[in-house]
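The other protein chains are all here in position, but one chain of the complex has been omitted.
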């Protein structure tokens, strides 16, 4: 009997699946440390560590219709790669399925966000929630428009203004000014410390007021103590439990999800294990909400 | 002048010792990441980092009658290994000494628990306290009865029902159901977050109501931020200080102790350093209570 | 477009395939360093490094009918695991395909060897060629019959005496005596130094005189300079080119093949890259010989 | 256009600079794990990760007059090295600049402290604040007077009694007794847990009552979860935010600063990233206070 | 006294220098493993290991007019980066100095080759000698023209046909065919094994017949046993001594030099140490030939 090399408990075929996970092994615009290309495979390897059962939600992963499509075919050129991943993600949402992208770097998020938006039949309700240490509000960076430091800017300009980011603690002065001028809703990590994550969740929920949220988790939102294997680690970050709380709260309202920016070569699985766990918490929370309703 | 390669401040001969530390370099049933076989030697290496003096207890390790016996001779076969370690531990307790086993994997715990129980002259008072992320309540796992995922089940069925585990956050549905049906006393890690460790200690103290406790510390009870070098790391774990509090509270009531499941090849000493420190805290706390009484 | 997480250029379905690769992620009897369980996945990761084309043989891997079945389902119990892998391998050979097992540890070799033998219609012609630093001639080791240090003994006693091993340089006195008494044909690594690999190949070819050879490559046959990521590394080993020469010479006469004992956590891909390359050289050489005949 | 290999945003010449950073790649008295010699270069490498802008202080690093002088020339002999670094630091303070030393080990601190003291025109006001897990109060250690375990003792005896240390949790009995007898002001890490860092800062501010403070940050004050790459890691340490709070509070009153004891080979940048961030927080906080006044 | 963080014995100012070393920390087109961006700094760190004196040539590095300019400012966009590095290299050669570029990836080589060619007053004599495991003859790769797998193609098409590569052992069928059709002179690694490096050097010397050679050393020409820290390691490579022999032979005839494709995060300095040594051998050999003439 052979076990596939995909997520071991993502046991459903594409046709039967409700969730379609795919890796996006691309990190070619990363400016500091690269290596997020290895994250999807590392997460598959780490998943074997986990039980399929969630006591909190009384759900078993093998009962949830999850499919792992493998890794998206990517180029070294980010623009080409974005086109291809857009096509991949668009197909998934057009087939009525929920896309979960495992990066790779944050620039990739533009593709599934666009795909989810284009397929969304309530475009006014479409919103994006980002957890990140960085604004990613540059128009371009180091020679590329679609650099991983620009993804939120392009989402805001091209797709939707219904946008909140949480965990922000790094950016050039221009980004802080731009965010202020444009009235972009964000919570810095100091806000998380002071307001508490529960209050931020409540405010964000009201602000976005959406049932069509795309949720993007840049793992550098987390503190390096929990997640040292990152491309651009930024101290003074969120705790694992704060991030989990956000995922649990918003999962029921999402139409797309990604986890990006883990660089697994910079630790021994610690970050990939946490990311894999968080992905599972997200899926469990979303499924549980469906049972309730 | 030569320094032994054992714990540098475990300076007493077996005959004079009250505490006998031994390594148990066995990890052959580990299902995810192996390597706990290297933990005892790594802990010896890391011990050199520490001062022999405890300011909290005003005690010096070199004044405490500790002997390091080296590593138990082990087989690759878990059943054979358990028999041999049982003999080793039995000898130690029969000689009136306190055994401290440094795993190695959690399956090994059965041997010193059994040895302590068999040598205990108040068998009704005998109890087991486990810190662990996992239930370890399977009857068997992946082809082996004495798999590391089964140790608590065998203790409960064969030795004692006076049992509490703290830190639990992972297990198949069957284990959660079994625990519920059997009324097994346990505190999940969510319980630790919500109740606080002090309350849990208080309840556990009352529940066990014992002066003959065997305390087993599966280091994956701890959060990977504190202890990344593990065989089966499980996010959202206990803090170092919560675990220390449990050790300090229960050490005075123990008749045996172990620390298991560190896989030192997955970090650069961080986990072994913490485990070694916790072992010292345990010994200091137990000694201090004797001085008081 | 999605890329499977199997070998990227093993692009054929099982039905169409002539070669079926499968991983065997089992290392639970390993006595020194474990971790060969991670080797198949590491080899898949490293394969992306290679061009699909072989200039020597003017063949492209994507034109060869290769299928990657994923990893065999394994237990922690070696006996159970051997049964399961026997069934897996037997199916493959019964389906008229060529099995390539990527260990995992050397004990596993017994299963595909037995499967190939049982399916072989010229049993007298069946032979086994092993490259190894170790004799693996023990009857049992550290509590287990099917320890990785015993595989050649069981093959010799249970399956065939048409057996040669090359690269031998380690074993207890009993093994050297047993080999001498039983007249087991082997070449030590000193023989390789002195006779040259070409002469050894010639002698072995004549001695085995077989077109039904199972070839097992224990990577510790190689010198740690070429292959440091091993469970039981043994200095003074064979060079990469000597091993390649053996594979190229014997591939045309093989009916089964495996590569075992890489422990990828002990280097940064060096050993898995070499092993993956050697597997490709083997396949190319075997295919090329078919074209000729 | 070429970028210097010094801190990328320390863009001012020595002549124009107000802050002069220099590395001190010396670790030859380290008794447990060495490697702090590599810390200054690792910090330079990690600095590229950070934005030059501080939103908290609305300051940009490139507007602050910072110069990176490279690494001090060091001997293997600590006494000689201390003399040389004293000369280097003395020159800097004599030139009216603020010295920031990046160790290297803690013994080095004696040199810039002495240099700052010798150049200080209000010697009575001169004070030293140390963050450390260790007392460093030995008169000598393992054959050397200027061992890294002795630096605070020599400062206290030779230079000033206006001294406070925070984070202390390790030392032989003699050090605890000496500290008590001498009335040395210190806060253990347990004090930090119980009193809170704000109260400790307030008390320390009053106790030192100085505008000429030399601040020395031994990174092992921090918990290994935040800072695993250390020479002598000591569990149960301070959090990143507690340390930051101390730096922010005292930076405006400092005349010299160092960060020591990172051993970057024991993690993958996590500790160097945090140290670099803390250095920047220190500089920003000090600059911001100047703007206010 | 401060030591610069550049090569410790490259002690001359730009103005006085004859050799100008610069790093080129760019790896953004790398398709397998990235990280060559860290190579220049790692080589600077490793250089400290070496004596400044060469017994073979009786020369001391500190007597040779070498300047280390730091690292070239790079973009994430390869085209932009090539332009910038072209400008940097052009300036160096226009100033009559000898450029030594430390990559970074192989695509960068195009820039200094072009700069050397443009500044060469005997363009017909201009030639390029490449040591590489790979042809790098693609017109474009994975979405980029200036991918590191294409550099030799662009040199051949845009700059010169006086070109030889040594060590080739990997490429798609198209590259082997293209090389054959175009009559591109190359020596495979099998040629090195069979002909011996001395004969290849002799033939290449005659074939190129040039005193204006640009020499590019892609370190993957070497066997991974000598150089495991590579982006695209290819087994069965050249030995350290074979490569040294080529460098020694051709250095006297060169007008530019680079070392590329080391990925230092994949070993612990082994590859960077060798590369640094080879750079020194190159400089010594070139200087020695000047003394003779």
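Letters A, B, C, D and E mark the chains in the order given here, with residues in each chain numbered from 1 onward.
The rule we apply is simple: a contact is a pair of C-beta atoms (placed from the backbone, for glycine too) under 8 Å apart; a residue touches a chain by one contact, two chains touch by 3 or more.
None of the values given here were measured: they were computed from a predicted structure.
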{"item": "Selected from E:111, E:164 or E:274 as touching the chain missing from the view", "value": "E:274"}
{"item": "Which of D:7, D:141 or D:226 contacts the chain that the document leaves out", "value": "D:141"}
{"item": "Interface with the unshown chain - residue positions in subunit C", "value": "32-33, 169-173, 176, 188, 190, 193, 223-225, 228-229, 232-236, 265-267"}
{"item": "Subunit D residues touching the omitted chain (full complex)", "value": "27-31, 34-35, 37, 74-77, 79-81, 141-144, 147, 265"}
{"item": "Residues in subunit B touching the chain absent from view", "value": "1-6, 22-23, 38, 41, 44-45, 69-73, 84, 87-88"}
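The definition used in the following text is that only the chains that are shown with their structure count from here on.
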{"item": "Repeat of interface B-D, chosen from B-C, A-D or A-C - more than half of residue-number contact pairs shared", "value": "A-D"}
{"item": "Where subunit E touches two or more other chains, by residue", "value": "265"}
{"item": "Graph class of chain-chain contacts, one of line, ring, star, complete, other", "value": "other"}
